[in-house]
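What follows is subunit A.
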Amino acid sequence: GGGTSIDTFSAVFKGSGADEGIDPGVGHLFIDEARNKALYDGLFEVDDTMRPVPRLAESGEPNADGTRWRIKLRDARWHDGKKVVAADVLYTLARVLGPAGPQPFIAASTLEAVDLTQSRAVDDRTVEIALSRPSFEFLTALSAYGTRIVQDGAKDFDHPVGTGPFRFASFQRGKQLVATAYEDYWDGKPAIARLRILSADTDARLTALRGGQADFADDLTPAAATTLRGSGGVTVNSTPNSGIYYFAMKTDRPPFDNPDVRRALMRMADRDELVKVALQGQGEAANDVFGKGFEYYADDLPQHTYDPDEAKALLRKAGAENLTIDLFTAPAASGFVEAAHLFAEQAAKSGVTINVRVGSGDTYYSEALTSGQLTMGQSGPLPIPNHFGSRLLTGSPQNRTDWKDPEFDALYGQALATSSAGERAALYHRMHEILYDRGGFLFWGNASWNSAASSDYRNIPAGVPNALDWARFDKVSR
Partner candidate 1 sequence: MGEPVIAVRGLGACAGAARILEDVSFDVEAGEVVTLFGPSGAGKTTIAMAVAGLSRPGVTVTGEITAPARVGYLPQDGPGTLNPARRIGRALGELVALRHPKQAKAERRARVAEVLRAVAFDEDPDGILRRYPHQFSGGQRTRLALAQILATEPGAIVLDEPATGLDTLARAAVTDRLAALAGTGVAILLVTHDPVVVERMDSRALHVHDGTAGPMDPPARRPVVRLRESTPSGGEALARLENVSVRYGRTAALHDVSLAVSGGETVGIVGASGAGKSTIARCFAGLVRPARGVALADGVPLLPLRKRNAAQLAAVQYVWQEAASSFDPRRTVCAQVAATGIRLRGLGSRDAKAEALDLLAELGLTAAQANRYPPGLSGGQLRRAALARALLARPRILVCDEVTTGLDHPLSARILDHIDGYRERTGAAVLQISHDLRTLLGRADRIVALDHGRVVETTTPRALLSGAATGLTGLLEADHLGDPS
Partner candidate 2 sequence: MVAIPVLVAVFGPAFEALAPKERQVPFGPSTWSPFGTDRLGRDVLAAALDGGHTLLLVTALTVLCAYVIGFSAGMAAAVAPRRWLEDLLMRPLDVLLCLPSLLIIMVAAVRSNGSAVAIAAAVGLALIAPIARFVRMAARDVVHGPVMDALRMQGESRRYRYGRYAVRELARPIAADVGVRIGAAVYFLASANFLGLGFDTTSTDWAVAVAANKDGLAIAPWSVLVPGGLIVLLVLGLNLLWDDLLADPRRIATNDAVRAARHG
């Protein structure tokens, strides 16, 4: 690094109009996250393998049973010059766990175990957080969405004061954020003097980058990436394991209440073809367990293969021949409708009729949560314990497969309460095996995440989305 300063750097992300915001407690879009990342810091953030690394925190240590965590803060300053203190952390936690405005605080459920009454500031730079039940994965929870630290007493989130590498200048919803380099940033002053984070549609992102109106474009389609690879002056980054595509079988209702039918479906998908066509070849086949490349991933399980005959046999065993299934999908992400139709064709080879039902992309995930037999989806990168906790426990808010398995729940509780990382990994492996054998998720593809930037710059961020190295512009240099 170290080179000359960069006057203005424009990064363009997928926009969403009026939905966008800059309140770090509520923003949940990628572009919100990119903006928050420029303006704020979290105590921890996850790296590309979804392991928490300290940021605003210097360290975080649990007590013996995992019910109290002592977190030491870094010597950092807010954009208004005040020091970052323990009270800021406690205020942030109180805020996201308190009453929500029209838009809920995202971290409310991830941090649900925090017991505020028992938490306290030990000194200015040390805070002790109490949990209502043991968790040795608490740091992962602290690195989730919506946990970035805001200043004690902050009310006006339209004019944010953060600790991040850039200082807020202006924001127009659905258009752009302008921020300037923060000289006193604890991790060093960014080379970019003025950062613009712009929102635009897919095609416009490509055009803007090619036309030199943007220096960086995030979330490019495979075709766009291919196009850009062919043109000079632009560097394309394709980050593997960045989007996990799945079909979700509702395990609480026929026909998927029968594990054999679920097993059959797992053999009915020609994952290679799905990846080749729906993801346009820009990804890898997945193996029905979440989180390839992430910490705790069970990569020793043999790959589930496409085997129509085996599927047929399983169906026969389940007494579910001539099965007809509704597959509910929507153009919620690229490749969904294509994958659904392709899967229907593949399933036909096993004598299963899949009716593709196309819904509205805007509300798809809400609808799919409760309705339909077979739905589909795409998940951003997420630490595996979070994936289990938010999607696969009996009471999980996002239980897309209606997976209710006491053994599984017990293993999860046991894992959280286990201080040894090795033992935890073993427990997670057990859980993965269960899902691999009879879970409701059919993970078929791990897509790559394409972003591109003008070749004039170095240290362009290229991490998996949601991870520390994604959309981090403070290290960009010439």
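Candidates were picked such that all candidates are chains of the complex that A comes from, given by their letters.
The rule is short, and it goes like this: a residue touches a chain if its C-beta (ideal position, glycine included) is under 8 Å from a C-beta of that chain, and two chains touch if they have at least 3 such contacts; residues count from 1.
Being a predicted model, the structure only gives us computed values, none of them experimental.
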Subunit A: touching candidate in this complex (1 or 2): 2
List of subunit A residues in touch with candidate 2 within their complex: 201-203, 221-224, 226-227, 230, 273, 276-277, 280-281, 330-331, 337-338, 341-342, 356-361
